[in-house]
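Step one of this worksheet: look at the structure below.
Shown here: the complex without one of its protein chains, the others still in place.
Right after this comes subunit A.
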Amino acid sequence: MASFQAVKKSINLAPTVRALPSGVPAAPLLNLTTRAPVDHHGHGHGHGSSGPRADVPPSWAGGVSKSSFGLFTKTYTTAPAPKLFQQRLLHTSAVVKDAPEVPDFSHYRAPNTDNNRALSYFMVGTMGVLSASVAKSSVSEFLQTMAASADVLALAKVEVDLSTIPEGKNVIIKWRGKPVFIRHRTQSEIDEARSADWKTFRDPESDEARAKKPEWLVMLGVCTHLGCVPIGEAGDYGGWFCPCHGSHYDISGRARKGPAPLNLEVPAHDFNDAEGKLVIG
């Protein structure tokens, strides 16, 4: 029974009851791409290979005549069309194509891509330049926040007028919260400091390495033992003596006796010869 229904369905063509999404009526057993036979001259003026048109109305039914006033048309009777001359297709929908035609984009294409390529690279590179600048600026600005501010830097240096210190005298100044000894040494003190056999000392250091100018000795006045402030022109070696635990320093500030492990520290300092000043820091 089922096979009979299928045969009957294939013989009696099913009516179109629905449309496909493309708009084409759903007719599964019909070939919708069928067209009328090609006839180049079947378009109405009677000279085709198939001869004059057979559907021209007879002249007694009327027609078009040419007069001096123009075209003149007259119809005497309504003549029926002699025969069906136009094959009717099933529908007039657009034909669905498997591969749609690709439009011609050649008008929009660049004739020469070198400029576009260079411009693209240029824009990317400009972006890179700006990004690198921003990154470098961020890093350097962040690092500058760690630097000392101007007021701290201003306090970090001390100037001493050397002309006010007579020979053979000590001066104690405050620098970064610590005392600094400045000794204007006499020639005999210089000779004594330089002639000592410094290689046998506890912290071997030559006087030439400690004093930039032999007559000026600049040291931090903090005992290297436990941080007391030594007393000047005292001790067994004519230099400094720490009263806390009895450390003796010589005229070059080197630890000679007592518990002090190191020589008195020499801060970074410079001499301004033009103005006769000492700059510590």
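The criterion applied here is as follows: a contact is a pair of C-beta atoms (placed from the backbone, for glycine too) under 8 Å apart; a residue touches a chain by one contact, two chains touch by 3 or more; residues count from 1.
One rule holds for everything that comes next: contacts and distances are computed from a predicted model.
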Undisplayed chain, where the name is taken from the UniProt record, one of "Complex III subunit 9", "LOW QUALITY PROTEIN: DNA repair protein XRCC3 homolog", "CTLH domain-containing protein" or "ESCRT-II complex subunit VPS25": "Complex III subunit 9"
Among A:Ser59, A:Thr73 or A:Asn112, residue touching the chain not depicted: A:Asn112
Candidates A:Ala6, A:Val129 or A:Leu262 - the one touching the absent chain: A:Val129
Selected from A:Thr77, A:Ser137, A:Gln187 or A:Asn272 as touching the chain missing from the view: A:Ser137
Residues of subunit A in contact with the chain not shown: 112, 114-115, 117-119, 121-122, 125, 128-130, 132-133, 136-137
